[in-house]
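Only one structure is covered here, and it is reproduced in the block below.
Only one protein chain is missing from this complex, and each of the others stays in its spot.
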Amino acid sequence: MTEPSSKKIRVTVSRSDPGTERTFLVERIEPMMVLDLLIAIQREHDPSIGFRYSCRVAMCGTCTLRMDGRAILACQTPLEPDRDKVRLDPLAGLPVVRDLVVDMKPFFEEWARVKPYLEPVEGLDEPARIRPDSPERQIIDPSLDCITCGACYSSCGIADHKRDFLGPAALNRAMLLIADSRDAAGAERLDAVTASDGVDRCHYIYGCSAVCPKGLDPAAAIRRLRRWRLEGRPR
Amino acid sequence: MSTPTRHRGGEFRPGDRSDVPVRPSGGGRLFYYVTVRVTGLILAVLVLGHFAVTHITTDVAETGSDFIARRWGSALWLLWDWAMLTAAMLHGAAGVWIAIEDYTPDPEKRRRRQRLLVSASTLLFVLGLIVIVAAIF
Partner (left out) sequence: MTLAQALFVVALAGVLVAVVGFGFVMVSAAARSGGGSYLSTGLLRRLQRSPEERAEFNRWAFYAHRFTGFAVFAFLCLHIVDISLYTFAPGAFDEVHVLYGWTSMRIFECGLLFAILFHTFNGLRILAIDFADLGSRASRGLLTGAVVLTVLLGLGGSAVIMAPVFA
């Protein structure tokens, strides 16, 4: 059960309107998620603060923002008990709509570019199964749970709406579809991810894998794509 | 994104949707990837060796024109320095090309800077080549 504590935390929030309040002294509860903090600011300090959230359980990917520069899901990131200040910013690399809200359209444009859905091969058995113990599944399963939250895109440092780079999420999705034996678009997908906006714009920063709230590993997916470029697709 | 919608008639592009702009695919990427790594590996040996010979085994104050004349009397060092020049200009220019791409969002400015990079690198490479060829005779 959450208990009110007399401790306060100093919060600095990136605001679009220079006339609005940036710093707040917010009373802590224990435990306290970043989202709790934002809701407290909205209710008790400044109702005009702009931020997004929806499911509150790390399923929808809506509440992504940066805490001290690091991309997180606000709903599932606790504030450490001994933390007395925090800085919140919108995701990096995307146009800011207001305060902590960003326009995710550039992210989803890159997502769309790799055709992020299965295009079934002709003449498959119905249902088209891949055995759980197959090598394919070992590659696909760990990469499946992307909630398109954009944390990896923000953490990358190269992915940006002003640059032509597919970004870690799109590349991860492309990888698992290329690995899927039921998918017919593998060759074209591999071409798309090895083009000038694909794997070669990755600079081995590992920011993507470090921040993924679902524990996905886009960096490993990109390394795998580079190998497939040289060795050919798994088939 | 500012690139206009563009389809290359008939050619399948994954994710082709009329509202998502299609990017022209660049051919040179694999060339860049392989070149940077192969030249890098070569340079790891050649440059560290070059620095050792000109600064460590000999004091740098004694590497004047006599020192060079002696070194370039041997075919090994001429070959070494030619390989180092070629690899270094390729490797360095490729690296700076990518940095320009990352830091110049405007396509026109970017192309201009990259053209400048290629011109300057080529000129310097030719200059170095002339020096080495002249030393053969």
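As written, the chain order gives the labels A and B, with residue 1 at the start of each chain.
The rule we apply is simple: a residue touches a chain if its C-beta (ideal position, glycine included) is under 8 Å from a C-beta of that chain, and two chains touch if they have at least 3 such contacts.
Since we're looking at a predicted model, the values are computed, not measured.
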Option from A:V13, A:V26, A:I41 or A:A71 whose C-beta touches the chain left out: A:A71
Which listed residue (A:V11, A:V114 or A:C156) would be found touching the missing chain in the intact complex? A:C156
Interface with the undisplayed chain - residues on subunit A: 68-71, 83, 85, 87, 92-93, 154-157, 159-160, 203-207, 209-211, 217, 219-220, 223-224, 226-227
Determine and list the subunit B residues touching the chain excluded from the picture. 37, 40-41, 43-44, 47-48, 51, 55-56, 59-61, 63-65, 68, 85, 88-89, 92-93, 95-96, 99, 102-103, 120, 124, 127-128, 130-131, 134-135
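Rule of thumb we're sticking to: only the chains that are shown with their structure count from here on.
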Cα centroid separation between subunit A and subunit B, in whole Å? 34
The subunit B residues in contact with subunit A across the complex are 1, 12-17, 20-21, 23-26, 28-30, 32-33, 102, 105
Once bound in the complex, which stretches of subunit A touch subunit B? 106, 109, 112-116, 158, 161-164, 174, 185, 188-189, 191-192, 194-198, 200-201, 226, 229
